[in-house]
Every structure is written in structure tokens, then in C-alpha cells.
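Shown here: the complex without one of its protein chains, the others still in place.
Entry: chain A
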Amino acid sequence: MTIQDDTVRRTGMSVPLAPPRRLVELSIDGETIAVPEGETILTACETAGKDIPTLCYGDTLTPKNACRVCVVELEGARVLAPACSRKVEAGMVVKTDSERARHSRKLVLELLASSVDLSTTPRAAEWLESYGAEPERFGPAAAPAAIGERDKLHAGAHELPSGEAAATVHQPPKVDNELYVRDYAKCILCYKCVDACGEQWQNTFAIGVAGRGFDARISTEHNNPLPDSACVYCGNCIEVCPTGALSFKSEFDRRAEGSWDESRQTQTTTICTYCGVGCNVTLHVQDNEIVKVTSPHENPVTHGNLCIKGRFGFQHVQNRRRD
């Protein structure tokens, strides 16, 4: 919890305090900045007002270093460093926008955009443009896989592509329940959903990574439909998904019928109506109807997590309007 100007009253009792952190000085794009030791380059860059693109980074999760879109150049380093996980060091000289860093990000974005549907990834179009990415240079996109086809691929059984089209993960969305949809044509394999479902938050372990290489995909055990899996529908995977591959069915349906309009939506944070834990729920409302529920990541009660009731149990309120 950030206490800001409030101080905890001294009682003479032991209240654990983290050891004080020294400030570390480093240079970012020629500007000297001081941040507490143990912070990441990404945090330092944000402090310095730099806008670093991120995809697999999650503010509530341990960095996974999967997407490499946040790489920066460090003076004297052989390779580029992922800003999201690399800790600051005294005297570091960071270049966030060097030719080398830009070139690397451009390639990452091109590879992703050529193979994955980034249409609902916030800021993807802007980044593609600003880095001059040309995903179409790999050729026309290969035809989408039939539903379930990619899920049958076994590790090691990869066939050589023809080379005539750019390989993609395009496939129809998986709609197997009324609460949320898995559209893996939009999945960049950042693993955030796996971490949120697994040991970092939910500890349900309903999903993992199946397959290898380009055939790797997020899957339930034995590729079961969600209702036959260990899933408990907390939606904490949706909360961290950076591309919209995982979405509320209410959002998915509205997008399909063209009535999803974020410019007409309000976001209001209130408290869940169910048990006494006091989870903060942010209600996304369009036309006086709740269309999505998230939770503030910096909140000390939830850290962005909810259970099935908090995430999806709001319908009773609007059923009253239809009765």
C-alpha cells in the first residue's frame, strides 16, 4: 500500500518495514536519473517519462521475458536487455530509442503481426506504424487452421512450411461457455494467463503451454473444453491478457455485432456485492449495462484478481431491467 503523506502511528510495536533502499543513478537517453535499487529499467524509463512498448510484461506478475518488444540498448552490453525485467545498476547507460533497439522492436512487431491477429491489442497499430514495421513482407498470410487443428499438433512433428505464405496461428475462436471466449488467433504466447492461473495468483493450474516452437499454444489439460477442465472462471487470465485473446463473452458478442464502443463506456470502481473480502470491481458500463468487469491492479485487496462471482456475477442487476 502506498501511504504517501500519511505516517503510521508509532506504537513501539514491531511493524515490519522493508529495509531502506538506496537510490541508484543511471543515464537514460543522456539524462541522469535516480531510482531505488531493485527497480527495473522499465520503471526507471517510466520515471524518466519514456514510452517503452510492452506486451508480455504484467504489473502484477513476475516478468516472463517472452515478447522482447521492450528491449533497450545498454552501453557496453553485448545484447539488448529486456527493460521489463532487467534491474537497474549504478552507472548504467540506457538507450531506449537507439537504431539497434528500434530495429529489434520492429522485427518483433513484424513477426507478431504477420502471424497473430493484433486487431484488439491496445496500441499495436500505433507501434507498427512508429517502428515502420512491414509484416506483409513475409508474404500473404496462410489460411486459418480449422477449429481444433492446431490443438492436435504434437511436439516434434512440425512440418516444413511451403514458404509461399506467412505461417499464422489464425483459427476460429473457442466459444464453449457463456462467460468468456478464448480467441487464440490473437494469442502471442506471453504466458501471462498461465502464470495468473498458476502459482502466481489463482493456483488453479487449469491451463499450460502445449506443443513446441511455432506449434506451441495455451491449452487446458488434454485440450478439454473449459467446462470439462479445472477452470473455475475467475477470469484472472482475462485480466492480464494483453491482446484480447481472452475476453468476456459480452465483449466478444458485442464486437461481433459491431456494438462494442469503448468511447461510450464508463469505468467505475466499486465493491463486489458478494462475500466480505471487499474486492474492488471496476465496472465497464456501456448504455447503462455492465459489459466487462476488471479489478484495479494496485489495489491491496485484489491486486487485480477476482473470483467467478466478482467477475461474472453481476447479471442479476441488469436482469431486473428486463423482467
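A few comments on the model shown:
By our rule, a residue touches a chain if its C-beta (ideal position, glycine included) is under 8 Å from a C-beta of that chain, and two chains touch if they have at least 3 such contacts; residues count from 1.
Here is the rule we go by: contacts and distances are computed from a predicted model.
Per its UniProt entry, the chain excluded from the display bears the name "NAD-dependent formate dehydrogenase catalytic subunit", taken from "Sulfate transport system permease protein CysW", "ABC transporter ATP-binding protein", "NAD-dependent formate dehydrogenase catalytic subunit" or "beta-galactosidase".
Of the listed residues A:90, A:125, A:256 or A:301, the one in contact with the hidden chain in the full complex is A:301. Counting the whole complex, the residues of chain A in touch with the unshown chain are 1-9, 11-16, 177-179, 199, 201-203, 226-227, 231-234, 266, 268-280, 283, 285, 288-290, 296, 298-303, 305-310, 312-321.
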